[in-house]
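In what follows, a single structure is set out as C-alpha cells and then discussed.
Only one protein chain is missing; all other protein chains are in place.
Note that the chains are named A, B and C in the order they appear, and that numbering of residues resets to 1 at the start of each chain.
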Amino acid sequence: MQPVATTFFFYFLSGITLISGILVITRKNAVHSALALILGLLAQAGLYLMLYAPFVAGVQIILYAGGIMVLFLFVIMLVNLERAQKEEQFNKQWLVGLLAAVALGGLLMTVYLKGSTLFTEHIAQPVENSNTQQIGVMLYGNYMFAFEIASLLLLVAIIGAVVMAKKRI
Amino acid sequence: MAPITTLHYLVVAAALFILGVIGVLTRRNVVIVLMSIELILNAVNLNLVAFSRMWGLHGQVFAIFVITDAAAEAAVGLGILIAFFRNKETVNVDEVDLLKW
Amino acid sequence: MLDYITSYLSSNTTPGQAGNVFWALVYIMVVFGGVSVAVMAMNWLERKALAHFQIRLGPMRVGPHGLLQPIADAIKLLTKEDIVPSEADKFVFWLAPLIILCASFTVYIVVPFGPTHAITDLNIGILFMLGVSSLSVLGVVMAGWASNSHYPLIGALRSSAQMISYEVAMGMAVVSAILMTSLNADGTGTLSMIGIVQAQQAQHTWFIFKFFPLGFIAFGIFAIAMVAETNRAPFDLPEAESELTAGFHTEYSGLRWSLFMLGEYAAMIAVSSIAVTLWLGGWMRPFPNTLTGDTWDLVFSLIPGFLFLGLALIAFIGVARMPKHPYFRIQTIGLAGFGAVLGLIGLVLFAPPVRDRIQDIFWFCAKVAVFMYLYIWYRATFPRYRFDQLMRVGWKVLLPVSIGVLILTAIIGVLV
Partner (left out) sequence: MGDQITKDPASFISHLELDQPDKTFLDSNELIINMGPQHPATHGVLRVILKLDGEKVLGTECVIGYLHRGVEKIAEHRTYTMFNPYVDRMDYVAAVSNGLGYCEAVEKLLNVQAPPRANYIRVILTELNRLASHQLWLGTHALDIGAMTPLFYTFRDREEILKIFEKYCGARLTTHAFRIGGCLYETYDGFEQDVKKFIDFLPPKIDEYEELLTTNRIWVERTKGVGKISASDCIALGVTGPVLRASGVKWDLRKAQPYAAYSDFDFDIPIGQSGDTYDRYLVRMEEMRQSLRIIRQAVERIPEGPIMAKVPKVMKPPVGEIYHSIEAPKGELGYFIVSDGSTQPYRIRVRPPSFVNLQALDLMVRGQLVADVIAVIGTLDIVLGEVDR
C-alpha cells in the first residue's frame, strides 16, 4: 500500500501534532489538555503509518490513546481540579524555563541545519507486510533481555501505583 | 513541494520535544507536567521511528519500549499525584517543596 | 476514467489494497449505509424480541408490526430540543458523542464481509480494530465529565474502568486466536482480518473448534468481554437505569443522545464481527469441509434466497391475519409491500451471478445476527452485575483463564 499525497499528509499530521502540543501546554483546564494530547497522539500514529511502522502505530493507538490517556482522564476526574484552574497557571520561573527550552530548540535546529549532511537519505527497504512479524522476532530475539526488563518494570509500576494510590497502607 | 525526508520528521520531533520541555519547566499543574513528559517521550518515539525508516526496525522496537516505559511512568506518576492530592489538596508542583508533611 | 472503475472488478483484492479510490468510496458508502440500516433494524428487532420475551407486543402502531418505529424514533430524536446543561463544558460535551460514533464506525474499514468484500485489508487489521474501538472509552469519559453532574461522572468512571479491564482479557483471547493462524507450514501468522479467515480456511476448521476446548474457551472469554466492552446487559453498569438513571449520557437528549445510541449499536455489530472473524470462520459457509461438492455448494448458496422468501412468507401470513377493518387498510398494504420487497430480494438472490457474490456477505451477516440475538437474549434474562463483582469477574476469572488458554495454545501449537 503506497501512501498517497505524502507531502500533504505529512504537513497535515505534523501540523495537528504540533498544534495539539501547544494546546497541551497552554490550556487551563487539564481535561482540555488531555484531549489535545490524545488528538496529537492519534496524528502521530498517522505519522508512524507514513513511516511504514504500522505496528507501532497500532500500539500507539491502543496503549497511548486508549490506555494511558484514559488513565490520565480518570485521574483528572478523580482529583477535583476546579481550584487549580482558578490559580496562576505558570510558575514564577516560567521565563527562565521558556528561555532554556528555546535555547535547547535553537541548539537542536543548529545541529539539524549544520549537520543535514549527516542525515543522508538512506532508506532501509521497508517490508510492510511482515513488519509486525519482524518486530516480534526482534523483540524476542535481539532484545529479549530488554523485553524482560520492561515486563519487570511494568510489574514494579503496577505495585508502585497500587501502593501509592492506596488510601491506607 | 519537496519530498518529505527524514529531516522533516526530525524537525517535527524536535519541535514537539521543545514543547514538552516548555510544559515541564513552566506549568504548575502536575497533571499537565506529566502530560508534557508524555509529549517529550512521543517526540523521542517519532525520532526513533523516523530513524528506523533509515536503518531498519530497531528504532521501532525501541519505540515500543518507550511506550511501555511511558505506561509505567504514567501509572506511577498518577499514583503519586493521587497520594499528593489526597494529602495536600493541591496539584501544584511548586507547593510540594517539603520532603515531608 | 471508466477503465479505472472497471479495472478493479477484475482484480482480486479489496479496493483499499488495490488503491482504487472510487471503489473504496463505494464500499465505504455501502458499508456505512448498511451498518446504519442494520442499527435501525436492530433497534426495531431488539424492542420487538425483548417484548416477546416479556409477553408484550412491543411497537405495533407505527407501520405494520411497528416496522416504521425506528424511523419515527429517528424523526422524534432529530426534532427534539437539544439541551446542553448550563454548567457543562460545551465543546467537550459536543465532541463526546462524535468520538464514540467515529470510533465505532471507523472500525468497519477492516471488517471482512468476504474475501474481497472489505474496504481495505490492513496487515494490522485486528490491532486496528481493537485500538480504534478502545477509543470509544474516551467518548464515554468525556461525556461523563463534560456533563458536570454526578450521575454521568460515576457512570463514566465505571465505564472507563470496565472497558479497560475487559479489554485486557479480550486482547489475551484475541492473541490466542492469532496464535492459531500461525499453525501452518511456514509458521507465519497474520493480524489481517482477511488473513485470519483464510488461515481458518487453510486449516480446515473454525478456530472455535481448534484444539478443543481451547478455542472454545477463548471464544467464550471474548464473547463475555465483548458484552462488557459494549456496556450491554448484564454488564450495563455505566448506564444502569435503576442506579444512575442513564449513566454517562444522562444529560444528553435528542440528536446527541441518538448518536450515542447509534455508536453503541454499531460497536455491538463491530465486536460481533471480530468474534465471527476470529472464531466462527468469517464469511465461510457452515461445514465447508465435510459437506463439499457442487451439490452442497448449490444447496448452501440457495439458503439466502430461501431465507428471504421465508421472511416474505411470514409477512404475507401477517397480511392474511390483519383485521379486515378499513382502519387497518394502510397497515395491511404496507405489510404486503414489505413482504413483496422481501420476496423480490429473495428472488434476486436466486440469480446465479448475484448468488455467488452475495454468499460470503450473507453468511457473515447471518453469524453476526446470531450475536445480535444473543445480546437481546442476555438483556431479557440476566440481572445486572455489581461493580465489584464485575471487576472480579474481569480480573480474577477472565484474565487468568485467558492467559492460561494463551499459554496452552502456544504449547500445543509448538507440539503439534
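The rule is simple: a residue touches a chain if its C-beta (ideal position, glycine included) is under 8 Å from a C-beta of that chain, and two chains touch if they have at least 3 such contacts.
What you are looking at is a predicted structure, and each value in this text was computed from that prediction instead of being measured.
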{"item": "Contact with the hidden chain (one of C:2, C:55 or C:414)", "value": "C:55"}
{"item": "Among C:11, C:188, C:289 or C:381, residue touching the chain not depicted", "value": "C:381"}
{"item": "Chain not shown: contacting residue from C:61, C:90, C:150 or C:396", "value": "C:150"}
{"item": "Touching residues on subunit C - with respect to the absent chain", "value": "50, 53-56, 150-151, 154, 158, 233-234, 236-237, 240-243, 245, 379-389"}
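In this text, only the chains that are shown with their structure count from here on.
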{"item": "Most distant chain from subunit A by Cα centroid", "value": "C"}
{"item": "Geometric centre distance via CA averages, subunit C-subunit A, whole Å", "value": "32"}
{"item": "Distance between the centres, which are taken as Cα means, of subunit C and subunit B, whole angstrom", "value": "36"}
{"item": "Subunit C: positions in contact with at least two other chains", "value": "none"}
{"item": "Residue list for subunit A, restricted to those that touch at least two other chains", "value": "55, 59, 67, 76, 78, 131"}
{"item": "Subunit A-facing residues of subunit C, complex", "value": "16-17, 19, 89, 91-92, 95, 120, 122-124, 127-128, 130-132, 134-135, 137-138, 141-142, 144-145, 153, 156-157, 160-161, 164, 167, 188-189, 191"}
{"item": "Interface residues, subunit A side, partner subunit B - complex", "value": "6-7, 10, 14, 17-18, 21-22, 24-25, 27, 30, 33-34, 37, 40-41, 44, 47-48, 50-53, 55-56, 59-60, 63-64, 67-68, 71-72, 75-76, 78-79, 81, 83-84, 87-94, 96-98, 100-102, 104-105, 108-109, 112, 116, 119, 121-124, 126, 131, 134-135, 138-139, 142-143, 146-147, 150, 153-154, 156-158, 160-165, 167"}
{"item": "Contacting residues of subunit B [partner subunit A, same complex]", "value": "1-12, 14-29, 31-32, 34-36, 38-39, 42, 45-46, 49-50, 52-58, 60-61, 63-65, 67-76, 78-83, 85-86, 89-94"}
